[in-house]
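A single protein chain has been omitted from the complex, and every remaining protein chain is retained in its original position.
Moving on to chain A:
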Amino acid sequence: MSNWLYLHARAIADAFRRLAGQPLGTLLSAMVVGIALSLPAGGYLLLDNVATLARGVSGTPEISLFLANDAGAADVAAVERRLKGNPELSSFRFVSRDDALHQLERSGLGDVLGGLTANPLPDAFIVAPHSEDPAVFERLATEMRGWPKVAHVQLDSAWVKRLHALLGLGRSAVLMLAGLLGFALVIVTFNTIRLQILTQRAEIEVSRLLGATDPFIRRPFYWFGILQGALGGLVALGTVWLGVRALAGPVTALAETYGAVFALAGPGLPEAAAILAFAALLGWLGAAVSVRRHLAGD
């Protein structure tokens, strides 16, 4: 085990030495990898921000549950029990027919209602599920329509559907971009490692003669790929961070003109870690393919 660790530490040191040995090449590769990765990373971030913004502007999507006019206190309590018992709901609130009437009166429509002898409004529950998935909304609504004394269920999900469709489209585009550029990066690493193997022919041959195993020979190249990928990931993070900084001011100003409070969010720790890991993984993949192709048992 400690021997295994030692051999990996050697391989990492070796990879670092090779990276440092050609600073210009390392820098250029990191830039290529980084700039390419910053496109999908920035796209992902943009979608994330749009989702947050949409939520902020439109409020949380809700389901409105209107009870029948002849529903009594016991019926209201029964519906409330069912809502409480449903783990899929994040919150709900009760709007009694009297409250609803008061709200209407306050909103200036009181005169219209003044002629009525009885309150025509029903009791209602406003329900917010955990999920924003339109399918979940549909399912919950169908279920609630079947409950006793529930007269009408109104789905507040048209915009949710539209937003989801848009975000879904955006995510597919970002994924496709990430896939394509990822593939390009694997090719870039493949080629870098190919050149590395060529320039290290003598060392590889001598090492084999001295009893080096295939894993020993390959390990530094894998690490080279991983490190080069990770360096590219760092460049991508830096690029995205600079982009966010440059756009943050204008975006906040724009939001203010709409009376909204919104700050552009940069990549958080999990996102940053994911970008680095993805970049390192691509580097490893390119190295693995290259090593398989160019170091096959000789």
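As a working rule, a residue touches a chain if its C-beta (ideal position, glycine included) is under 8 Å from a C-beta of that chain, and two chains touch if they have at least 3 such contacts; residues count from 1.
Assume contacts and distances are computed from a predicted model.
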Given the options "1,2-phenylacetyl-CoA epoxidase subunit PaaC", "Dihydroorotate dehydrogenase", "Cell division ATP-binding protein FtsE" or "Transketolase", say which is the protein name UniProt records for the missing chain.
"Cell division ATP-binding protein FtsE"
Touching the hidden chain in the complete assembly: which of A:Glu80, A:Asp98, A:Glu138 or A:Glu205 does that?
A:Glu205
Per the touch rule stated above, chain A touches the missing chain via residues 3, 6-7, 10, 202-203, 205-213, 216, 297
